[in-house]
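Reviewing the structure listed below.
With one protein chain held back, the other chains of the complex are shown just where they sit.
Moving on, here comes chain A:
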Amino acid sequence: MFEKIKLFLLSREANDMGEYAVVGALILLVALAGFQALGINILGKIMQVASGI
């Protein structure tokens, strides 16, 4: 596991497979929608943090 994390951190590759791009993006969007549905305005709050940098 740690070896894989190290490989991930050191990987220079920047190619996405179409299938994984779709599934990964859907997982992220569903998770964000889930946060919003739970009443946590995740993007709104992070934008506040970002503007406070």
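As a convention for this text, a contact is a pair of C-beta atoms (placed from the backbone, for glycine too) under 8 Å apart; a residue touches a chain by one contact, two chains touch by 3 or more; residues count from 1.
As a working rule, contacts and distances are computed from a predicted model.
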### Task
Pick from "Respiratory nitrate reductase gamma subunit", "Glutamyl-tRNA(Gln) amidotransferase subunit A", "GDSL-like lipase/acylhydrolase family protein" or "Prepilin peptidase" the UniProt protein name of the chain that isn't shown here.
"Prepilin peptidase"
### Message
By the contact criterion defined above, which parts of chain A meet the unshown chain? Give residue numbers in ascending order.
### Response
4-5, 7-29, 31-32, 35, 40, 42-43, 45-47, 49-53
